[in-house]
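Every protein chain of the complex appears in place save one, which is left out.
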Amino acid sequence: MEKQITVTINGEAKTLNVEPRLLLVHLIRENLNMTGTHIGCDTSSCGACTVLMDGKAVKSCTVLAVQADGKSVTTVEGLATGNNLHPIQEAFKENHALHCGFCTPGMMMRAVELLDKNNNPTEEEIRWGISGNLCRCTGYNNIVRAIQYAGAKMRGDKLPSTDPVFV
Amino acid sequence: MIQCKTSKEISGMGHSMKRKEDARFIQGKGHYVDDIKLDGMLYMDIVRSPYAYAKIKNINIEKAMKVPGVVAVVTGKDLEKYNLHWMPTLMSDTQMVLPTDTVMYQAQEVAAVIATSRYAAADGVEAVEVDYDVMKPVVDPFKALDPKAPVLRTDKPGKKDNHIWHWEVGDKKKTEEVFKKADVVVKEKMYIPRIHVASIETCGCVADYDKVNNHLTMYMTTQAPHAIRTVIALVAGHVGLTEEKIRVISPDIGGGFGGKVPVYPGYVIAIAVSFLVGKPVKWIEDRSENLQADSFARDYHMEVEMAGTKDGKILATRFKVVADHGYADAQAAPSKFPTGLFSIATGSYDYDTTYMEADAIYTNKPPGGVAYRCSFRVTEAVHAIERITDRYALEVKMDPAELRMKNFIKKEQFPWKSPAGWTYDSGDYHQALKKAMDVVGYEALRKEQAEKRKKGELMGIGISSFTEIVGAGPSRDFDILGIKMFDSAEIRVHPTGKAIARFGTKSQGQGHETTYAQIIAEELGIPAENIQVEEGDTDTAPYGLGTYASRSTPTAGAAAAIAARKLRDKARKIAAYLLEVSEEDLEWEPGVFFVKGVPEKKKTIQEIVFAAYTNHPQGMEAGFEATHYYDPPNLTFPFGSYICVVDIDKETYEIKVRRFVAIDDCGNIINPMIVQGQVHGGLTQGIAPAMYEEFIYDEDGNILNGTFMDYLVPTAVESPSWETGHTITPSPHHPIGAKGVGESPTVGAPPAIANAIVDALAPLGITHLDIPITPYKIWKALKEKGKI
Partner (left out) sequence: MIPAPFDYSTPATLKEALTLLQQLGDDAKILAGGHSLIPMMKLRLASPAHLIDINKIPGLSYIKEEGGYLKIGAMTREVDLEESEIIRKKFPIFIDASKLIADPQVRNLGTVGGNIAHGDAANDQPAIMLALRAEVVITSLEGERVVPIDEFFFGFYTTAVQQGEILTEIRIPTPSKGTGSAYHKMERKAGDYAIAGAAVQVSLDGKGTCTQIGIGLTNVNATPMRAFRSEEALKGKKLSADLIEQAAQLAAEDCNPSDDLRGSADYKRTIVKALTKRMIHKAAERAVNS
């Protein structure tokens, strides 16, 4: 039996009828046609489907769409403000923190929450903080760097260099 | 220091230009195959075998057909009517699309459910009832060779055993003689386990057959769209789907690493269903299906031997390989190279005697294996030589760095002919290892280790000085299904001086949209920013064999440079015409031709291109376009030296990678930022099999860790903070002196890590451990040695 739900997605309230078993990630991708949120696994392991639900990073493959009823969901499509990229988006590009781009939206959404809680995290805090997100391409070095860069930007500090550092 | 010949505005080679493709990826506008939605599209989900080896007694689709939304259930018998139930592999073996009577591995496709939604298809899969007669599978490749073992490929007339092929290279007799006489011989059995590329995007497709026009558009996760088009034509030509009626589009790919080279049954079923029902059909694998059924890599059982003198001079090597290919040889390697480029296993060392042999075996496991971020078995080869070199150093009580320095091929010996027949194009191995040692502080670390050993603490230092072999490859030797392994570039410069360039390769995250633009910018002086790069659409791009095995820069990158040089030659003619001087009077600096000695008399490339459309010399072809198909004269031989430092907990045996320094030499560098990114990523894919990843099967052929819960892809916590650098030894035969880099770190890192761990444990009598080396494996080894 379908349920009526209202979800505010990237600031816009949407009312839909959905099957209770519909996963939030499918609501976003299939029903709302926002394909920036990806699916990388079936065991809540990879984090590619991470979105913010009422400001908290969650794995949308392990949340039912009906659980998002009355809540506010932010996806990668909702990060930028008009033409202004979110600091994390700028940071990922400037620091070469993505290769294939598939894990990137989920990784950035988790990073946004992490920085919302602590905009000056240590490398160790960042590494544990993104441990629910798998990236197969980057080796994580530049993701760590990008999150530090975004933190600096959010704090209003001088931005660190984005040149590659070679030994 | 990397020298740039162009300004930052032009951003030719050597500039760390920010990636052009990133804008869409960071805004959720990447376009991957699962993002495609077509009118009337149906969804396919697959029923898979729970057993590794079983007869199919019956498939009952009645209940499934009653599930709301289910429109069809397809079985092998249905495909058999169109002779589509079998397909060739890239290695000229055969593989089932859907079985008609027997399943050969766990998770094999048994039937496909087609429905109006993803959810209905999943419900349909649950409702298909399959009756199996379970048989005892052959899981172990050594047992598969037992004369009493059941013959698995009964579909092959006259096949009497599970042996696929035998391969050998080198001088067997001479090698035996050297080994007989040598003072020192070391030998280890090494197993490189079955692993998986585990790109974060799984495989999938949308097959869109248009009945009216008899035309198929195939959107799919493929690293080699052109080759796939040809394969589809070969498989489906007999039902009227000929090559001009097929368009393969490879959209953005969420990581490939070799896993998206083969043709998987799911693609073929989707095409068949779309062909039969005349509607688009989408198939997207789940992660578990991806891990359990597709694209395994490695699975090499090796016996590795090295002979040498007492004072550390290598004399000969010998390698014996048993390759487990699962139920079909579905690896993706050049046709003439059943073991890929394993014969690079003689390594970075100056000696002239080797013998290698390999036997490939059928077992009841998924077919493969793919060249996972590796030029076809180079990972296995480098592990073998770098591990056995350390083993030899241990035996003769010599520092492994010193032993390597003593045996390296010297800079002045290049081009160097290896005993397995390759001609290494260039190298400076001493410099790379010295740099790595300086950066890591090798001497101080050895001192620290000596102190720690006195206290019983476990600290290890491991080196890997690898030689790679990439850029397949020269047409005299390299083909896949007969198609030569050239690659291509086509450049069209528009009247306003902006360009579009298309390639036969396909980026899966490597950054081709940026690096190819930089190569063209270097040659033509048109800003890279103004060069649009496109790949992956067989209707528009020139034919090429695709992106894998670090071949894009060596082949298509070279094609880009040469096509651009053709255009520069044309530009010179136009400039001479415009400036009313002879061509010889002109000099080139990036973006400008000027008259020698009169620099103010000049024409910019933009002016020249405009003239090519508006005011070209009489008799000259109008327009400004060039295409080149590049057939490399040789492979390229990137190399590097890696040093890993580990600390091992004495009670829990947890392994902490304290430092990892990687010095790579990939020749001239197109984009340092991207090269470094490739190295970082490859290193994490190197620590993965070294310490975490492997597939484990039980004796019934059940895979025990076929999900991301237990197949342990490293997170940012396991992945160390990599320290990377480079030396630059340009390839002498490559147009821009580049060599390819993507796979070097994946190939070079595992032996460095394994060597470090074994070095830490050497005082306890450990001489070798197979990867992945886990705390549990260390505990077991020490227990067996009676050390705990």
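Letters A and B mark the chains as written, and numbering starts fresh at 1 in each.
The criterion applied here is as follows: contacts are C-beta pairs under 8 Å (C-beta built on N, C-alpha and C of every residue); 3 or more make two chains touch, one makes a residue touch a chain.
What you see is a predicted model, and the numbers here were worked out from it, not measured in a lab.
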Sole contact to the chain not displayed, among A:105, A:129 or A:151: A:129
Given A:9, A:66, A:91 or A:137, the one touching the chain that is not displayed: A:66
Residue of A:43, A:72 or A:119 in touch with the missing chain, whole complex considered: A:43
Touch list for subunit B against the chain that is not drawn: 118-119, 122-123, 126, 286, 288, 651-652, 654, 692, 696, 704-705, 710, 712, 714-715, 717-718, 774-776, 779-780, 783, 788
Residue ranges of subunit A at the interface with the undisplayed chain: 1, 3, 19-21, 23, 42-45, 47, 50, 56-59, 61-64, 66-67, 69, 110, 113-114, 128-133
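Definition applied: only the chains that are shown with their structure count from here on.
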Cα-centroid distance, subunit A relative to subunit B, in whole angstrom: 29
Complex contact set, residues of subunit B against subunit A: 16, 18-19, 21-32, 34-35, 37, 118-119, 197-202, 252-257, 286-288, 439, 508-511, 661, 663, 672-674, 676-685, 707-709, 713, 715-717, 719, 721-726
Contact set on subunit A toward subunit B in their complex: 19, 21-22, 26, 29-30, 33-43, 45-46, 48, 75-77, 79-80, 85, 89, 92-94, 96, 98-105, 108, 123, 126-128, 130-144, 163-164, 166-167
